[in-house]
Each structure stands twice: as structure tokens, then as C-alpha cells.
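Of the protein chains in this complex, one is absent; all others appear in place.
Per-chain numbering from 1; labels A and B assigned in written order.
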Amino acid sequence: MNSLSRVFGKLTLLMHWIGGVFLIGMMFSTLLDVITRGLFSLTDGAVDWTFIGGVELVKYFLLFTVLFILPHSVSRSQVIVDLFTDHFSERKKQLFEAFYMLCFAFLGGAMSYSFYHLIDEAAMSYETTQDLLIPMTYFYGVATFATAMLFLSALLNAFSLVFTKKKGDDA
Amino acid sequence: ADYTLRFAHFFPAVAGQQKDIFDKWAEAIETQSNGRIEVEMYPSSTLAKPPALYDAAKHRIADVVVTVQGYTANRFPLTQIVELPGVVQSAAQGSCVLQSIYDEGFLDKEYRDTKPLFLFTHGPGGIHTVDKEINSPEDLEGLRIRRPTAVVAKILEGLGAQPVGMPAPDSYQSAQRGVIDGVSLPWEGQYTFRLNELTPHHTEVGGLYTLSFVATMNKSFYNKLPADLKKVIDDNSGMDWAKIAAASFDRLDAEGRKQALEMGHKINVIEGGAENPRWKPVLYQATEDYLAELEKKRLPAHKVYARAMELSQTTCK
């Protein structure tokens, strides 16, 4: 169980860093858009390196960035109100957290299920993005994968919270 | 009420379309069903974002939605033939063409996921710019123009402009900051999105383009209704309602145009519209490209286009 979740942890960490690459991609695609547009108007249209779809690139970079960081972050990057439960024992807090991780696993699973159906539906309807005309089915495919990883990550976390007495450090 | 019908769209609640079309339809359904169907309105995308509206009807997040087919690119390629240059001179004409083509069965495949109630178009789209007056396609060279859909983007590209995709409510701020030089919108859109405040130059190219809309219902919602209530829905579908919707758009177009004139703006009317010799070649090319692309996918594009033109010049004129 422990080695499984360690290997899995490495996998979600890898996804996390791929999310980082998308983040940088988001910055560069905006810059490219701004700079080519600037050059175009500075040179009165002589230097036309402008391209169509800048907004779309940013949109989908954002989507991928967040989708890829969700599995690694589900147990780490959460905002919790600690006002009323300070007096709880560590074990009790751990069990609560395990329950909430199970809920996340359920939601992640349901999301993945929902996206999985959209893959086929989008393939049948030939829907594409507006500017770059990329088939939507790819996006749903990626979303299905990322949310399935969210499901597994939350589930494994719930288990390790229940079965290890001390909070496991699997970063 | 025995049935609650959730009606979702993206127009603001105070928009003319709400009063003229959607409220009227809801009222008709409620009275004719003797209150057994209750209609709940969800304006301003409070139940689904514009690109997700059609699927919201498919998955019963809403029971009826009104949406723009072009918001989901390439999903309604034959429908969007109506949007091509030269087909539509007014919302009444466009709605009649679109509803007729649908009634004649040309578009059945595109709507097999839901049960369409009625289809319509807005009036002719124009070009509205911040600084530059547009008289011929050359004037558009390099201008950044906000476009509604991929099909309109192709037309604008053909004219030499740079189509920019952005959500309609963003166009106000973008035009104000000079990020875009203008927008392609019908007068009704100029009015709804307050763009007359920012774009003093208007160019009307009769029949430049239009946008198609559909009011459509979730299939299982319809199938579960008893026969007499099904009839109420059927009685409030089709051409009659396409015409009511069109009348609203034509009225709002007139209002938007009036507003611009009252603000002292100049409206540049291109003689002959899309048939004008300086505009026709590029517009013709954009049309041909679009149709050829569809034919490549083995869609009967030329057939539908020919029928649309025929309707537009005869029955729907």
C-alpha cells in the first residue's frame, strides 16, 4: 500500500510540474500576442507576425495548468477553517480529513465519469475550438485523465490517513 | 404545477428579447397548459455558460435553452450556412430561411440530441469601428475586430481584418482601451452591449453576415409529458415563434440604429450591400471556402446553400 502510494505520489508530482510548464506557456503565449500586435502597429502593418487564437491558447493553458496540479494538491493545498476544532486530537483531525478526502475522491470520480462521456459526445458532434479548430474531444480526454488521477490521489490519501497513525509525508 | 420547466439563456434579464420572446413563450405555455407547466427563467447564463448551453439542454441541466449554434464551433456546420454573406437582409428573412430549412429536414442530424422548438437569426451584422471609417474592404486591412463565431471570423479574415475572439461583454472595455479597433455586431448588439457609446463609425453592408439561434428542449423532458401537454409544446414551436423572435430582433435593430443616429453618428451604407462590386469578390470567396470545406467532410453544403438562397429570394423575401 505504502509503496503504491509513493509511486503514485511521484506520478502526481510529475503532473504537477507539467502544470508548471503550462503556467509558463500561458505567460509566453500572452507575451507573444502582445509583442506581435505591438510590432504590427509600430510598423504600420509592415511587420505582421500576428496570429489568430492568442486568447484561446491562454484559456486552454489555464485549463491544463489547473487540471494537472489538482491531483497533487488535493491533500495539500486546501483552505480550512480552524476556528472551532482546535481542541480536537490529532487522530480525530486525521480521521475527519480522511473522510473529506473520500468525498473529494467521489467528486473527482464523478467528474471523470462526466468527462469520459463528453469524449464520445464531442467526437460525434465534431465540435472544435473557435479559433484554432482543435477538436474538443482531446480536451475532454485530458480532463478525464486528470480528474481520474484526482480520484485516485484523494482515495489513496484517505487510506493512508486512516491506516497510518502519523500523518504520512509523501511529498 | 405538475411540471417545472427551467428555461436558460445568456441574454440579460432586462433585454428586449426577454420581454418580447421568452416571457411571451413562457406565458403561452403556462396558460395553454392551464398552469400545469410552470416556466422558471434563468437569464444571464446563471444555469450554464454560453458555450455550455446547448449541452445543458442535452443533459437536462436546463429543460429549454436558447443559444447561438456558433458558440460550439463546427457542431452545426449546415445551420451556419445561413450566416454566410448574401443570405440574410433582416431577422425576419433570416429566421424564415433557417426555420424552413430545418422544417424541410436538412438539419435533422445536427439536432438529434435535443428537441428544437424554433430557430431564428438576428438581423444583418454590421461593422462598427472606434476611429476608422470603413468604406471598402481595404479600409479593414489590419484592423482588430471582435467577432462572434468562427464563421464570421472567416468572413472578416477574407476582408483583411484580424478577427479577435473574446466574450461579448469584454468588447466594451477592449474597445475603450484600444485593444480592438471595432466589433462586428447587429444594431441590436450595439444597443445591448452599449457599444454605440464607443464606436461612432458604422458600416452597413446589407447581408454581410448573421448569427443563428435555437430554442431547444431536452428530449426526455418532452417525452415524459402526457400527450395533451406535448401538444401545448408542439403548438408553441416552429415558424410562428421563429417569426415572433425575428420581430423582436428587427425592432431592437431599429432601436439600436436610432440610438446611433441620435448620438450624431455617421452610418455608412454600402450601396448594393454584399453585392457591391468592391465587396462581392472577397465575400464570395469566403462563402466558397466555407462550402468547400463542408463538402470535403461529405456534407451537402452546396445543396443547403442553394436552398437557403432560393428561400431568401422567394418565400422568405
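The criterion applied here is as follows: a residue touches a chain if its C-beta (ideal position, glycine included) is under 8 Å from a C-beta of that chain, and two chains touch if they have at least 3 such contacts.
Just so it is clear, contacts and distances are computed from a predicted model.
**Student:** Assign the chain not included in the display its UniProt protein name, restricting the answer to "Molybdopterin-dependent oxidoreductase", "Thiamine pyrophosphate TPP-binding domain-containing protein", "TRAP transporter large permease protein" or "Ferredoxin-NADP(+) reductase subunit alpha".
**Tutor:** Matching "Molybdopterin-dependent oxidoreductase", "Thiamine pyrophosphate TPP-binding domain-containing protein", "TRAP transporter large permease protein" or "Ferredoxin-NADP(+) reductase subunit alpha" to the record, the invisible chain is "TRAP transporter large permease protein".
**Student:** Quick one: say which of B:Arg60, B:Lys219 or B:His265 touches the chain that got left out.
**Tutor:** Counting the whole complex, the residue in contact with the absent chain is B:Arg60.
**Student:** Of the residues B:Ser45, B:Ser136, B:Asn268 or B:Gln285, which one touches the chain left out of the display?
**Tutor:** The single option touching the absent chain is B:Ser45.
**Student:** Mind listing the chain B residues that contact the chain we can't see here?
**Tutor:** 6, 12-14, 40, 42-49, 51-52, 55-56, 59-61, 166-167, 169-170, 172-174, 176-179, 192-194, 197
**Student:** Mind pulling the chain A residues that touch the left-out chain?
**Tutor:** 16, 19-20, 23-24, 26-27, 30-31, 33-34, 38, 55, 58-60, 62-63, 65-67, 69-70, 72-74, 76-85, 88, 93, 96-97, 100, 103-104, 107, 110-111, 113-115, 117-118, 139-140, 143
In this text, only the chains that are shown with their structure count from here on.
**Student:** In the complex of these two chains, what residues of chain B are touching chain A?
**Tutor:** Its residues touching chain A are 55, 58, 72-75, 77, 113, 141-142, 144, 149-150, 153, 157, 162-166, 297.
**Student:** For the complex, give me every residue of chain A touching chain B.
**Tutor:** Residues of chain A touching chain B: 37, 40, 45, 48, 50, 52-53, 55-56, 118, 121, 125-131, 133.
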